[in-house]
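One chain of protein is taken out of this complex; the other chains stay put.
Presenting chain A:
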Amino acid sequence: MELAFVIEKFALVIVIFMISLGVAAYSTLAERKIAAFLQGRVGPHRAGWGGMFQPLADGAKMFFKEEIIPTQSNQFLFIAGPSLALLTALIGSAVIPWGQSLTFGDTVVQLQVADINVGILYIFGVVSLGVYGIMIGGWASNNKFSLMGAIRAASQNISYEIAMGLSIIALLMVTQSLSLKEIAAQQSGFINWNVWAQPLGFLIFIICAFAECNRTPFDLPESENELVGGYHTEYSGMKLGGFLFAEYINMFISSAVMATLYFGGYNFPFMNDLGLPQNIITLIGVLFLFAKIFFFIFFFMWVRWTVPRFRYDQLMNLGWKVLIPLGIANIVLTGIWIIVKDTYFK
């Protein structure tokens, strides 16, 4: 392995890491702003122009707060919980293709950290690891509310992972590939986006993504009016910040995954008819990918401030009795559609 390759990947990792953190930090501001706008308020606007420096102020506050570790807690796991949540949230971005390749002279730089041929599987693994952070943190707090929140998070994530997996299987039947790079490349232009082939699958996927990110209407693990603060009841300072940050990074990554799987990733309409050089197309593609990601993040927040929280039995009903049968039906329908297409529309 050459040094240049290592440096290239390392630089890409650093850039994506910084972008993830930056997007997560500014998502907190966006959340407060959007909540305010939807409710007829203006939101934070004192720190900097339109509240530009509010995330910095919040972050500084988090760092300077007293770190309280309950004496009855398991101290190692108490610290490991938020760290694990942050770690698993961040490593999901490794397989997402952020754009096509950039060419400098005769070096070609792929805008993807790792093109592994089981990209979706990797994402799934990371997502299901994500619940361990919450689980460990909630258990180590030695608080019944934390434990309740953690148990809810675990059962909710496990339930919705099944439906999510089923929606992905239908998608894989269409794309014939598990590699995210391959899937993104297949959807060039506008008409090839997977959402047109898999509308039901996308619906199931987005609902499950809401549940996996613990966002409203599925934010039962931290439902304030029943569980004080849910799994992070006992946390303070930057360890609480770690949990909250992990939630926003998860939102960013799942938006990126949704954009890549269903909305064409970096592809945009008429990208091959513009006659621009490849590097320019790539950069515009990156911008388009981020536009799609920001739209999904906005959608997450928009739904949060519109739909009230589900009751626990409703959540489980929806997951097990509605989404899983729908996911299976979607697989069957997709299979029939593929056979019909192959025999009659060749």
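In this text, a contact is a pair of C-beta atoms (placed from the backbone, for glycine too) under 8 Å apart; a residue touches a chain by one contact, two chains touch by 3 or more; residues count from 1.
Just so we're on the same page, contacts and distances are computed from a predicted model.
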Subject >> Omitted chain (choose from "NADH-quinone oxidoreductase subunit I", "Xanthine dehydrogenase family protein subunit M", "Branched-chain amino acid transport system permease protein" or "Spore germination protein") - UniProt protein name >> reply: "NADH-quinone oxidoreductase subunit I"
**OP:** Among A:Y26, A:F53 or A:W305, single out the residue that touches the unshown chain.
**Re:** A:W305
Original post:
Thinking of the whole complex, not just what is shown, which of A:R41, A:K61 or A:K144 touches the missing chain?
Top reply: A:R41
Subject >> Interface with the undisplayed chain - residues on chain A >> reply: 34, 37-42, 203, 302-303, 305-307
